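Every protein chain but one is kept in place in this view of the complex.
Going in written order, the chains are labelled A and B, and every chain counts its residues from 1.
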Amino acid sequence: MLAGDKSLRYFNFFLMVVVTTVLMLPILHALNRSVEPPGGLGNYIRVLTDARLPRFYLNSIIVSAGTILLTAGCASLAAFAFSKLTFPFRNTLLLTLLVTLLVPFTTMIIPLFVLIRGFDLYNTYLGLILPLAAFGVPFHTILIANYMNGLPNELMDAAYIDGCSDFGAFWRIMLPLSMPVQAVVIVLTFLGSWNNYLLPLILLRDQEMHTVALAAVSWANDAGALSQFGEVSYDTLFAALFLLAAPTLIVFLLFQRVFIGSVTSGAIK
Amino acid sequence: MLGRRRNKVKWGAYLFLLPAFTLFAVFVAYPIGFNGYLSFHNWNGVSDTWQWVGLEHFERMFGERTIRLSLRNASFFFIGHLVNMAIALLLAVLLNNPIPGRNLARTLIFIPFVVAGSIVAVTWQTIYDPNLGPLNAILRGVGLDSLAQNWLADPKLAIWSIVVVGIWAGLGFNLVVYLASLQSIDQSLRDAARVDGAGRLQVFRFLTFPLLRNTHLVLIMLGIIGAVQGFEVPFIMTGGGPYGATTTLAIEVYKNVFNFSEFGYGAAVSVFTMVILVMLILLQRFLLREQRID
Partner (left out) sequence: MTERSLWAPRLLIIVLFALGFAVAQDVTIEIVGWGSGQAVVYEEFMNQNPSIAVTEQMMPFGDLIVFLKTRFLAGEAPDIVQLQPGHLIEFRDNLLPLDDLIASDAELDLANFVQPALTITIVDGMLLGIPQHPIVSGMLWYNKDIFDELGLQVPTDYDELKAVAQACRDAGHLPLILNGGDAWNRLNVVEQLFAYFAPGKKAQAVAGEIPWTDPDLVAGMAFFETMVEDGVFQDGVMGADFGVMTAFSEGNGCIVVQGSWAKGGQLIGIRPEGTVGLTLPMPFPDVTDSGLAWMPALGTGHSFGINKDSPNIEAAWEVMKQIIRLGDPLANYPVLIPVYASGVDSPVMARANNMGQLEATTAFELAAWDAEGAFLNDAWGFAEVRDAIAEAASGVATGQVSAEVAMREVQRVAERVLGR
């Protein structure tokens, strides 16, 4: 150990605590508003006892799970090809795929709606999952490909020597080794699909199909309307927003352990 | 010898690309073509007829103040993103040390990124409220009355107020990406450098920072894309105002399409947005060419 390390460690700890606290202030503010009188903690109970809540959660879970599977699958396959295989038009195709990241989402609404209608997928989970995945795959392809670029090419050579096909090399070597970044893909896709608002609005019709992101808005409407009669204070909205955000927080915390575990286990040496 | 098989052309690669490109063709490429075609027409979104207007929408666009402001604001968002990256990198280096509670800190800092953008925007709106919000209350409380501002109403300040929200919400993502990259760098390299007498700053400057090159590149690219496509937070917090001070290309598209039924003009702005992005990213790739260390 080098001299001065101990005081540096105290300084680091102090710095970390200060920075984190400052960054948490907005959340503390919202938390504070969510339990403001007269409702107090009752604000949360009020939202929790709403009968629609479980269905909204379920809808979002189905949509998110489907989007994750489709996105991670398509993106991993494509990333492997871009990172580890040699083929004509590789860069052209990568750039083509990247065009997705340049598309302002709001302009895609009408063509997407027309398409989903044409496929008879309007007001279905799949109708929501397909476009969500389509817009997520390119980004995650880059993320995974970038990670795979960091995996030594010698691993591929070794796989071929062991008699693996390309798919074998992908399935048995690259995919397992890319688990740390897959965790990121899963977390980010979950967040993206869970928090998306515009697509469910356009592609779903019935309220029982609505996702949490849509529900957040109807809660805001209700809170605004009912607060006039003093029945529900406007602060219930903050409680509702916290509860609607809760699943993302919980899932993130769970994935965080897997994520840190994978990264620190040093899969890449 | 060994690399020969690896470098052989693999026609099977296209099979790996098939699922991703099927989604791309149907849900991205076709809609882009739709937009491109639409940008030369007038369409109100409902009628059966598209009226050909040629380049009219593009001519109009280049005269619009809001488009100039959108571009300015995109550059401000990008500056904010660079600041974000710098903070995230410093935090990542800090949290890469064995500090007790660092996992908790990382988790907490990531939380804003987990929360839906709309919730973030609503929360910050209440924070910035000049009369009732906690920010001015705190500033006044500690005697800094002169720093209390009309955060979202002052045309010079509003865009930076929104940039700060973006930094706050996006920091956790950049941090986690940097941390993951840092941890993939062989610690023994740094230890060796330290033993060889290199100072901490030197190790960071000449070893860690260059090794993170690919991460920088990805984050810069994402920053460009995010900056040009900015929508949710300014849309919710200011609607692009006051007087376009916080508007973005995407807000202009949204407004023209959904408030004014100018689908053709909206499509033209979308096409313009895409062209700008493509140019910026090609430029970035050219300026910061990936250099493989073999």
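Convention: a residue touches a chain if its C-beta (ideal position, glycine included) is under 8 Å from a C-beta of that chain, and two chains touch if they have at least 3 such contacts.
Everything quoted here is computed from the prediction, not taken from an experiment.
Screening B:Leu152, B:Ile220 or B:Ile281 against the full complex identifies B:Leu152 as the residue touching the chain left out. Remark: the omitted chain is touched by one listed residue; of B:Gly12, B:Pro100, B:Gly141 or B:Gly239 this is B:Gly239. If you put the hidden chain back, the residue from B:Ser39, B:Thr107, B:Gln125 or B:Thr248 that touches it is B:Gln125.
Within the entire complex, the positions of chain A that touch the omitted partner chain are 109-110, 113-114, 117, 122, 198, 201-202, 205, 207, 217-218, 220-222, 224-230, 234. Residues of chain B in touch with the missing chain: 42, 44-47, 60, 65, 125-126, 128-132, 149-155, 158, 238-239, 241-245, 255, 257-262.
Keep this in mind: only the chains that are shown with their structure count from here on.
Measuring from the averaged C-alpha position of chain A to that of chain B gives a distance of 16 Å. Remark: chain A residues 2, 9, 12-13, 15-17, 19-20, 23-24, 26-27, 29-30, 33, 70, 73-75, 77-78, 80-81, 84-88, 90, 93, 96-108, 110-112, 115, 130-131, 133-135, 137-139, 141-143, 146, 149-150, 153-154, 156-157, 160, 166-167, 170, 180-181, 184, 191, 194-195, 197, 213, 216-217, 241, 244-245, 248-249, 252-253, 256, 259-260, 263-264, 268-269 touch chain B in the complex. Only residues 2-3, 5-14, 16-17, 19-21, 23-24, 26-32, 34-35, 45, 91, 94-95, 97, 99-103, 105, 107-119, 122-124, 126-127, 134, 168, 171, 176-177, 179-180, 183-184, 186, 194, 214-215, 218, 221-222, 225, 228-229, 231, 249-250, 253-254, 257, 263, 266-267, 270, 273-274, 277-278, 281 of chain B touch chain A when the two sit together in their complex.
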